[in-house]
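With one protein chain held back, the other chains of the complex are shown just where they sit.
Read from first to last, the chains carry the letters A, B and C; within each, the first residue is number 1.
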Amino acid sequence: MRFWILLQRDVLVAWRKKSNIYQPLVFQLLIVTMFPLGLGAGAQTLQKIAPAVVWILALISTLITLENIFKDDYEDGSLALYTLSGMSLPVAVIAKAAAHWLTTGLPVIIFAPVIAVLLHLPASAYGILMLSLLIATPIFSLLGTVGSALIMNLKNGGMLLSVLIMPLLAPVLIFGAGAVLETTLGNTPVGHITLLAGCFVLSLTLAPLAAAAAIKVNLE
Amino acid sequence: MQSTILHISHAQCQKGGEPLFAPVDLVLQPGEMAVVAGNNGSGKTTLLEAVAGLGSFCQGGIHFAPDNNRDSWLQHSHYIGHSLGNKASLTCLENLHFAATINGIRTNEQQLSDGLAQVGLHGYEYHYANDLSAGQKKRLSLSRLLLLNKTFWLLDEPFVNLDQTGCDWLFDCISKHISQGGAALLTAHDNKRIHQQADHFIQLQRP
Amino acid sequence: MLTMLDMGKYNFFVWGSMALFALMMAVDLISLHRQKKQLKRQIKARQRRTQS
Partner (left out) sequence: MNKIVKFYHEMGSPPSFYRITGHWLKPLLILALLLTVYGLIDGLFFAPPDYQQGDSYRIMFVHVPAAWMSMFIYFIIGVSGIIAFVWRMKVAEAVMMASAPIGALFTALTLLTGMLWGKPMWGTYWDWDARMTSELILLFLYIGVMGIYSAYDDDPRKAARLAALVAIIGLINLPIIRYSVEWWTSIHQGASISIMGGNSGIKEWSMLRPLLVMALATKFYYLYSMLHRARSYLLRTEQNKSWVSKQFIEN
């Protein structure tokens, strides 16, 4: 019950402030316009970089929203409401991550084909692009809670958050973008996808514990 | 109501490595009220946060009688700090509903609007917390106290931002809670009335 | 002696690496002692403050 009310509240809060949801998408669109402008509009050049660009954009646009996962709650005092309510902290973290995924990860997945079209991604790679993003965006949210919890009472924690989270996300990027790239080259992406799923399981078990520990230290 | 006794023994908090105030001792039983007073920057908020579990003591600490179980004590206490815990983009009703549910209390809409009416927010059920005045925001957070029915109230400057009627109402509210076997630990830097009424009065001093 | 110092066409790379190594260690050593000195001053000043 507590899990659902926290999830529900966070989705509602994000929904009320719709800019949180569409801004990452606008950001993606802006960046993707710059690639042809900087690289030249040749379909072949764009096609080559498409798997990586779609993936990196998905990553960055979620990265810019991570900072506020716990920061907002810390600032308006509602963090105290659920940390002191006797709710298990790792469960609360999973609820926060799930809400973050629903409000940023899911729109990014839905929007990914648009970006892919603009970059001439080969048609064969769409399925695997969606699948890899579907596995990976929850990882972003889960690992993001760790970073967000670490910097929640810092004023300018954004840059630090990127430094902390980048090494965690590097393997995810390698496997995810790799899966799409292999598909465009006509190889099987099964290995990459399996490893990506492994990353998901690992972050689902470890990230809530780490984030809960960080919150605890921050409240000491 | 729960009959845990809160012991604060020789407790000190620090900021930047320096102790904020001279050691504090307090035994707070249900049916009693304790008031913490002190100048600005004397560490009232830090002390209350540490008691509520949002901070730590550098010396001494708190324990509970009879069973020294912090979690069960937290279950029976409610803390309202400087940041009130209202989500700006949720309505009053939604805020209250969240606070109740996260504390494991099932409520229906009628109970929630009754709760709001008790703090004088009748007719504001569907207003966003953001649109309320500072005093009304305070009232919204205080409405949680009545709904959640916890034994220990930990209130940080509860009278600030409230108008005269609001102060009177809160005062009565706390007295009633005490007489029903509740306990309150609150900070108030200049409220003579509550200072006189307190069973325990703690003046924070420089270490 | 000069022939010994000569690393063939790799002069720049080999001696560059050695210079980097020496530079980095020197930077570390200097920063170490400056920090310590600064800290000692700070603590002594603090003692004077608390004693008086």
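The rule we apply is simple: contacts are C-beta pairs under 8 Å (C-beta built on N, C-alpha and C of every residue); 3 or more make two chains touch, one makes a residue touch a chain.
Since we're looking at a predicted model, the values are computed, not measured.
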| item | value |
| --- | --- |
| Chains in view that touch the one left out, judged over the entire complex | A, B, C |
| Sole contact to the chain not displayed, among A:L29, A:I56, A:L164 or A:A197 | A:L164 |
| Candidate in contact with the missing chain, chosen from A:N20, A:Q47 or A:N218 | A:N218 |
| Touching residues (missing chain, whole complex) on subunit A | 146, 150-151, 154, 157, 160, 163-164, 166-168, 170-171, 174-175, 178, 195, 199, 202, 206, 210, 213-214, 217-218, 220 |
| Residue numbers in subunit C that touch the chain omitted from display | 4, 7-10, 13-14, 16-18, 20-21, 24-25, 27-29, 31-32, 35-36, 39-40, 42-44, 46-47 |
| Residue ranges of subunit B at the interface with the undisplayed chain | 15-18 |
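Keep in mind that, in the parts below, only the chains that are shown with their structure count from here on.
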| item | value |
| --- | --- |
| Interchain centroid distance [CA atoms averaged], subunit B/subunit C, Å | 54 |
| Euclidean distance of C-alpha centroids - subunit A vs subunit B, Å | 37 |
| Centre-of-Cα separation between subunit C and subunit A, whole angstrom | 42 |
| Multi-partner residues of subunit A (at least 2 other chains) | none |
| Contact set on subunit A toward subunit B in their complex | 1-2, 5-6, 9, 12-13, 16-17, 75-78, 80-87, 219-220 |
| Subunit A-touching residues of subunit B, taken from the complex the two chains share | 52-56, 71, 74-75, 77-79, 81-90, 94, 97-99, 101-104, 128 |
